[in-house]
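Working notes for the structure below.
Heads up, one of the protein chains got dropped from this complex, but the rest are sitting where they should.
Should a chain be cited, it is by its letter among A and B, assigned in written order, with residues numbered from 1 in that chain.
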Amino acid sequence: MEKVVDPKIYFRTAIALLLLLAATWMIAYINLGLFNLIAALAIAITKAIVIALFFMHIKGSSRLLHLAAIAGVMWLLILISLTLSDFLTRGWTQ
Amino acid sequence: MKTAIEIDIQTEGEMPREHYLNVKTGVKAWLLTMDHKRIGILYLWTILVFFLIASVAAAMMRIELLTPQGDFVTNETYNKLFTIHGVLMVWFFLIPSIPTVLGNFAIPMMIGARDVAFPKLNLLSWYIFVAGGALTLWAIIHGGVDTGWTFYTPYSTTYANSHVITMAAGVFVAGFSSIITGMNFMATIHKMRAAGLTWFRLPLFIWSMYATSVILVLATPVLAITLAVMCVERIWGVGIFDPKLGGDPILFQHMFWFYSHPAVYIMILPGMGVVSELITCFSRKQIFGYGFVAAASMAIAVLGFLVWGHHMFVSSQSVYAGMVFSILSFLVAIPSAIKVFNWTATLHKGSIHFATPMLYALGFIGLFTIGGMTGLFLATLAVDVHVHDSYFVIAHFHYIMVGGMVMAFMGGLHYWWPKITGRLYPEMAGKLAALTTFLGFNLTFFPQFILGYLGMPRRYHAYPPEFQMFNVLSTAGASILGIGYLLPLIYFLWSLKFGRVAGPNPWRATGLEWQTPSPPPKHNFEDKTPIVTEKPYSYSAKEDADLNLASI
Partner (left out) sequence: MNTTTTIEAGLVHQQFDDIGQQREAAKLGMWIFLATEVLFFGGLFLSYTVYRFVYGHAFVEASRKLDVVIGGTNTAVLLISSLLMAFAVRASKLDQRRMLTGLLLGTAFLGCVFMLLKGVEYHKDYVDHLVPRMGFKWEGADPGNAELFYWIYFAMTGLHAIHVTVGIGILLVLALLAWRNTFSNGNHNTIEIAGLYWHFVDIVWCFLFPLLYLVGHR
């Protein structure tokens, strides 16, 4: 038999995720200006991290897997930020 | 490298009785093989076919450019020729060349493994590659595509009346073969190394293949989604690059070059790895600055992702972004220069053997340096505005891709040929071919630097008469270059039957792959598992004073 995770952890993870979903849904109905977007993204990132850590067992995995999990996101940030360095400096944003 | 296994070096060896080539024969055994060495050979034949087709396209273009008038082919055909040449050479020859042929063949052996981590996926990657190639060939046979290999929007989505979708689909499919290969190599290099083979004992070829795999894995998916979105826009009639909706065609260029600039490093990093192997072996010296050369590979892989905008200086990209990309582009010169300096320092006071692989490696260093230096011209925002889309650019990237990558590929193929087939190629013919290639290459592409600087734009089938002399020189060079490529094709085939038997280690090289018979047994190392106790390249010029690898 392999060592397995305590079921409680999975249940807690799921409850946390559902609560985060409720939070993001509710915040959308309050006008917070730019903060709406920031809150939505922050919650989405938190959900992603929670899923990766507990459902995908990144917690307790080797550093190599941590690196592999982060690499894709890092490269996506390179793609987005350098492309925006063009679009945000063109002078035709509203 | 002195390891637990001691294999006595035979100069006049015998072929092993059973090896990976004769263990199971027949078409079915080859088509269902999961042996990384055989898959390497499958790839070799496949990319050879694409190389030949793409070369024919190049030859037709060079014939057209002999005269200023467009008299050999129409402008429309010419557009299709350079598209065929670009698409096939980039995606179906250069990108797979060293990784899938030499990488597949050598990586597991060089790290002391029995196979790659995922042999089934490895075979699958070949089938996917063939499927992608078939789609592309279908598009060529049914009339071709005239967008150029870059598929720029809105021309590709709206105006081009050719088989854009099929050809882009071919490239899309072939991309997954790249991704699988990269993933496989990374898992293999991480998890399958022999006992004692720490990261800093790895041959530099492994480091460069690892860096290449990182790019394959992280860049290729962006190309895939870009081409998919472009195709959907062409089919659907509206899309995100469509100015009618407020979309921006420049976004396509950003996404395309996010892949295609790192792809340039997919095409050169493996070559750098091969050259590190060749320079050390044929100058009988430890590499100068191992850590720097290894780190430079990784630095090139990462920095390569930060510079794509230098392809877009004259698009409507913002001037600010242009400046940022220009500065970042200069950074890539640092690790590239580190490599060139370290190879040169390795040669210093080495006992240099001018064997065929070494001739290719030396050619690589010179041509890559020219290609790299002219790259700095192009990275300079102001200069690029002048020479953008001219023959200067053509000459620059052919110095990198043909002068760099193809020279390294040929060098590596000669170097590992005795390991692949168990037989040596004829050395004199090899030297002749290497020199012919070098001369032909320079004659073809050096005049193009001048042409570009004088203002001849790329992608036209006719040109003003004052450019004719340089174009004639270039076409003459291309014919010589063609001979340089045909010669190895002939003597390699000849050597399969008549070549001298090589023995396990004809070059007295130190890598693990040389510690097993040539050709190797099915699982590479028979029963013995290699153990590594030393750094790579522990050559000694003194010990090998009587050696003459150039007349082997």
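By our rule, a contact is a pair of C-beta atoms (placed from the backbone, for glycine too) under 8 Å apart; a residue touches a chain by one contact, two chains touch by 3 or more.
This is a predicted model, so every value here is computed, not measured.
Among B:L204, B:V217 or B:A478, only B:V217 touches the chain that is left out of the view. In the complete complex, the hidden chain is touched by one of B:M15, B:V56, B:V73 or B:A187, namely B:A187.
Interface residues of chain A facing the missing partner chain: 1-2, 4-5, 7, 10-11, 13-14, 17-18, 21, 24-25, 27-32, 36-37, 40-41, 43-44, 47-48, 51-52, 54-56, 61-62, 64-65, 68-69, 71-73, 75-76, 79-80, 83-84, 87-88, 92-94.
Annotation for chain B: contacts to the undisplayed chain at residues 108, 113-119, 179, 182-184, 186-188, 190-192, 217-222, 224-226, 229, 232, 236-240, 244-248, 251, 254-255, 523.
The definition used in the following text is that only the chains that are shown with their structure count from here on.
Partner chain B is touched in their complex by these residues of chain A: 64, 71-72, 75, 78-79, 82-83, 85-87, 89-91. Taken together, the chain B residues at the contact with chain A in this complex read 190, 218, 222, 248, 250-251, 254-255, 258, 305-306, 308-309, 316-321, 324-325.
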